[in-house]
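With one protein chain held back, the other chains of the complex are shown just where they sit.
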Amino acid sequence: MNDAGYIFAGYFSTFAILAGYAAWVIRRKRSLSRLLRPEDGA
Amino acid sequence: MIDTRRRLWLAGIVVLAALGFLVFQGLGNATLYFRTADEAVAQRDQLGDRRFRIEGDVVDGSVRQVGNDVSFTLTKASVEVPVRHKGDPPELFRPGIPVVLEGRFQGDYFSSDRILVRHSETYVAENPERVTTTLR
Partner (left out) sequence: MTISPSSASTSSRTTTILGWLTVVSLALTAVMALVISPADVNMGDSVRLLYLHVPTAWLAMYVSFGVTTLASVLYLWKRTRSRFWDLTAGASAEIGVLFLGLTLLIGAIWGRITWGVWWTWDARLTTTAVLFVLYIGYLAVRKVPASPEVQSRRAAIVAIAAFLDVPIVHFAVEWWRTLHQDATFLSDRRLLDPQIGGTMAWTLFLGVVAFTLLYCWLMAHRFRLAWLEDRLADRAMQVAIDERRAEAVQS
């Protein structure tokens, strides 16, 4: 494959950035719902 | 509160400055990204030795290596412009394809220092036998 370095770097960084964002959203969501839980009584 | 507000003002100014810069770039550059080869020849006198972008197709069989430079002929609407390019052409450069060159007229030829290979919106498999269906 020509330019394999550029192409793989593109795919790798895209998936890494997406995974990073997803992980951030889920982590923050979990910590916030833990904060809210006591009063919401769920 | 005051601090947040000040920071937000600062952020707003940064965003506006970025937008202003982009619009300025756009007005100056993007609306006339290139002149076609025939237009450039027609405007030869006005252009003088100003720097601009020229677009056209690389004439088949015109590409020659001259020392460290490459010379070839650019064509558009049956107007031909001889080109001399400093340095190596990009990987995807080949006869017959449309290119955009950056440079200026110098004597009777166009002196280019950057070749941008244009690409059309069509995609064709390199090894057609591997493709069994076409989307039509």
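Labels A and B are assigned to the chains in the order they are written; within every chain, residues are numbered from 1.
Everything below uses one rule, namely that a contact is a pair of C-beta atoms (placed from the backbone, for glycine too) under 8 Å apart; a residue touches a chain by one contact, two chains touch by 3 or more.
This one's a predicted model, so the numbers in the text were calculated from it and none came from an experiment.
Residues of chain B that touch the chain left out of view are 1, 4-5, 8, 11-12, 15, 18-19, 22-23, 25-26, 28-34, 55, 90-92, 97, 100, 114-128, 130-136. Not every partner is drawn; the one left out touches chain A at residues 1-4, 6-11, 13-15, 17-18, 21-22, 25-26, 28-30, 32-33, 35-37, 39-40, 42.
Heads up, the rule we're going with is that only the chains that are shown with their structure count from here on.
Separation between the centroids of chain A and chain B, computed from CA atoms only, is 37 Å.
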